[in-house]
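This is the structure I want to talk about, given as structure tokens.
Of the protein chains in this complex, all but one are displayed in their positions.
On to subunit A.
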Amino acid sequence: MVDVPFDTVAGVPPAEVGEVELYHPRSWWTRYVFSQDAKIIAIQYSITAMSIGMVALVLSWLMRLQLGFPGTFSFIDPNQYLQFITMHGMIMVIYLLTALFLGGFGNYLIPLMVGARDMVFPYVNMLSYWVYLLAVMVLVSTFFVPGGPTGAGWTLYPPQAILSGTPGQDWGIVLMLASLILFIIGFTMGGLNYVVTVLQARTRGMTLMRLPLTVWGIFTATVMALLAFPALFVASVMLLLDRLLGTSFFMPTLVEMGTLTKYGGGSPILFQHLFWFFGHPEVYIVALPAFGIISDLISVHARKNIFGYRMMVWAIVAIGALSFVVWAHHMYVSGMHPYFGFFFATTTLIIAIPTAIKVYNWVLTLWRGDIHLTIPMLFALAFIITFVNGGLTGLFLGNVVVDVPLSDTMFVVAHFHMVMGIAPIMAVFGGIYHWYPKVTGRMLNEVLGRFHFWVSFLGAYAIFFPMHYLGLLGMPRRYHDIGETAFVPASAHDLNAFMSVAALIVGFAQLVFLFNLIWSLLKGKEAGGNPWGAASLEWQTPETPPGHGNWGKELPIVHRWAYDYSVPGAARDFVAQNEPPAGLSAQGSHA
């Protein structure tokens, strides 16, 4: 047995909690629409998140068209350009990635992976989705109100966010803040579910140190979100009051269009602190679930146990904790005492240690593994590469003296797209290709999948690798039209055009992916219960897709961790988590 000695439970203890009766749907509406089943809620979350993500994708095309071919597309004026970047950023970070990782993957995988029948509070879980949908609808409505969506940039910095020079000052900013507040309320309802389910509703034998790393990643990210979103909530409420009631929390005395505003005495820096106290953990809220998913994909598709499981868990927890004390590295140019700059640079660079542990462990898991270059594995490898790439530029930007000249250049844009755009999206895709067979019972089409992977991965590099170079040249971000500037050579414009073409191609590849999702649902190859030969619990359900209550009559009993692959002497090249040890099966167990 390759069971790990530190997490053994002496035998299997008796059940501590009796079975809780599930809510059983009585009609089509309560089964598929107002469903309290975490699996349905997960699918609802995923579809909504991907739909709004498509909007953000189209916005990125429009931005790239303007940047690559300035002056050609007369319908994109500077105001609209600012609105596009704002909405693109906000949607991608919060409404797509956060919702998809926690609401989508979290809802589907947590109950299955910990061996529960459902989330602990199915009704609250359902409300969570509907409030999220409402938040998305409020967000989308900003496109149709007078003045359009806000163009304040995704960080919504006051004072400019609510002053009249900024597009969307009438309605856009108000609805954006309202939508954020709704999102946080909805997320909190879901997040409490995920945390309590992981802590209190695991099946017999499932210790915390036997959880798949996916659950660890989602769990830690959820805890972080429950502690970080309050800062955004407070910032949104106060900014909303500044805008609507004329309070001056964030607004100093200032002159607007030649007249003195009614504001006075507020602190714009306060908003930045609140925003980044949320905003930095947010980076890891989307990164930690990706870490977990990638760990599982690599282990399954390299047929090898994850290297250093315990270190992987502690690295996730350490990154989660550290990410709360680094926020001011986003504010170096706002000005701060040099000692604070030193403190925040130090904590920022310390994060590299647990992160590097994770990267080494992924690589060491691959080392001498039986690597199957399946589509999930390809995406996992792409994740490691892009994440290392983005992480290394993070080391540059974490230092005050390097950050100050690079701040607000394309280098920063390239950095955060690599590390929290491309990398988590690679994990999302890998996760979808990996778990789609469990969700639908069918495999995604292999040819379309490989096409999607290569175009997305190489295309992402074609977009963002040159962007680092543009940033080092000093090309600023958020500029509608850079024009003829002495420090930007003509060749940089060619590079911009190249990146825009690449962005269009990558965008179209995502349409292929969406087509694949729908086509495979109808015509895909039958998958069976466990097509990848995975050991973790969600692949051992009696039905595929899992039925209501997940486990049929009896809850599974867990005897080992989730990573027993290629165990010498075992009948198959994996040992499922709920497979009884030899001693037990000899006594006539049926599991």
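Rule of thumb we're sticking to: a residue touches a chain if its C-beta (ideal position, glycine included) is under 8 Å from a C-beta of that chain, and two chains touch if they have at least 3 such contacts; residues count from 1.
One rule holds in what follows: contacts and distances are computed from a predicted model.
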Quiz item: What is the protein name, per UniProt, of the chain that does not appear here: "Alpha-glucoside transport system permease protein AglF", "ABC transporter ATP-binding protein", "Cytochrome bo(3) ubiquinol oxidase subunit 3" or "Heme exporter protein D"?
Solution: "Cytochrome bo(3) ubiquinol oxidase subunit 3"
Quiz item: Which of A:51, A:141, A:155 or A:247 touches the chain that is not shown?
Solution: A:247
Practice problem: Give the residue, chosen from A:60, A:150 or A:188, that touches the chain omitted from the document. | Solution: A:188
Quiz item: Thinking of the whole complex, not just what is shown, which of A:71, A:146 or A:265 touches the missing chain?
Solution: A:265
Quiz item: With respect to the chain omitted from the figure, which of A:14, A:71, A:146 or A:335 is a touching residue?
Solution: A:14
Exercise. May I ask which residue of A:209, A:359, A:388 or A:567 touches the chain that does not appear here?
Key: A:209
Quiz prompt | subunit A residues that touch the omitted chain in the full complex | solution = 7, 9-17, 20-21, 23, 120-123, 188, 191-193, 195-196, 199-210, 226-227, 229-231, 233-235, 237-238, 241, 245-249, 262, 264-267, 270, 273-274, 277, 557-558, 580, 584, 587-591
